[in-house]
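FYI, not all chains are in this one, though none of them got moved.
Per-chain numbering from 1; labels A, B and C assigned in written order.
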Amino acid sequence: MKLGIIMSDFRTGSDIIDRLSTEKPGVILVGNGVYHATTKEGGKSSPLLDKPLTFYALTEDLESRGYTAENLDARVKAVTYDDVVDQIFSDYEKIIWI
Amino acid sequence: MTKRLLFVVRALPYKTEASRLALTHAIASQSVEIYLADGDLVEASIAFIGDGVLNCHKNQQAMKQYGITPIEGHLKNSLLLDMKVLICKEDLDNYGLTEADLLMDADDIGGEVKAQIVPYSEIMKEMESVDHLLFC
Amino acid sequence: MGKLTIGCFSSLVGSLSLDFAVKLSEAAVKKGHKVDFWLSGNATMLSKAGQKAFKDYSHLEKTVKELLTTGNFQITACEACAEARGYHKEDTLEGCKRHSMDWYLASTFDADRVLHMGGD
């Protein structure tokens, strides 16, 4: 199945992503999930981004927290609510929120 | 007599109201006299540690995107009111953040006090010296 | 054009999860999709009429009302969850329905996608 994962938190949820052994899922970082894409700790980017997944981050939530698309890790693409709607209907068969 | 409180913010912004409410309640210490006897006061200060330091990031566009006051706005109000705001240096270093990334003052609205980036040991001393600790 | 059923459960007012769900609905409806929106648990707070708009708090009533006028958006609150919180029928936001939980399950039947925001 093609799975879209909407990830809304920074400190929880990474564990379950490892267990979802599906075709390369898409991960849309929203809410505090966007910190995975903007924030390094001890000089290292979030281990989440090392997983073989496709990453997106919601621009509206980046900007709310003081970041812009320019702050994004190179592995993450900025998207808008419009894009998320298109992804939900076109790119994935099932969607989960974690 | 003055009683001293320290609000310690560990929570990330927005996911819950925790950091916003810590700031708005700390600010409310400024109008506490109406409940107290003459000369009595409650003085609140605020410390950001751990993930909480991310509340201090500047240029939060929460008003533009969601129509709500950014946490940064409350922080600025607290500085305008001369409250002591401490931000943990080690945690900023961990995130690679510097003063340039943060809301540090309320200069543009006439504030005189700046946020202070201090070692954790200073925050621990503040925790020791106040009367009550209010974590979130 | 498709149908999206969103279930928002324990999302806090004061978090931005409910805001996410409402903004996503708005974007979907604008693109011509249909959205069914189910409020359960603490998310039933959104169904409460008479919320005062403060700048410190999300105020989603206006967007919800605009979405309702499109005819492609339905919003329904869990009746038991609402009553448990002291929200009675007469307290409900205009246009927001109240049903038991099976409404949500039924809505998934012909939904192309289901977004279940089951936690915070």
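The rule is short, and it goes like this: contacts are C-beta pairs under 8 Å (C-beta built on N, C-alpha and C of every residue); 3 or more make two chains touch, one makes a residue touch a chain.
All values reported here derive from a predicted model rather than from experimental measurement.
Undergrad: Across the whole complex, what number of copies goes with each label?
TA: Overall formula of the complex, using the displayed labels: A x2, B x2, C x2.
The definition used in the following text is that only the chains that are shown with their structure count from here on.
Undergrad: More C-beta contacts across A-B or across B-C?
TA: Greater number of contacting C-beta pairs: A-B.
Undergrad: Taking the mean of the CA coordinates per chain, how far is chain A from chain C in Å?
TA: So the centroids are 24 Å from each other.
Undergrad: At what distance in angstrom does the C-alpha mean of chain B lie from that of chain A?
TA: Inter-chain centre distance comes to 29 Å.
Undergrad: Calculate how many whole Å lie between the centre of chain B and the centre of chain C, each centre taken as the average of the chain's C-alpha atoms.
TA: 33
Undergrad: Where in chain A do residues touch two or more other chains at once?
TA: Within chain A, residues 8, 31, 60-61, 64 contact more than one other chain.
Undergrad: At least two other chains touched by the same residue of chain C: list those residues.
TA: 15-16, in rising order.
Undergrad: So in the complex, the part of chain C that touches chain A is made up of which residues?
TA: Interface residues on chain C, with respect to chain A: 2, 4, 15-17, 20, 23-24, 26-28, 30-31, 33, 112-119.
Undergrad: Note which residues of chain C are touching chain B in the complex, please.
TA: Checking each residue of chain C against chain B gives 12, 14-16, 19, 55-59, 120.
Undergrad: Under the touch definition given earlier, write down the residues of chain A that touch chain B in their complex.
TA: Per the touch definition, chain A meets chain B at residues 8-11, 31-32, 35, 39-43, 60-61, 63-67.
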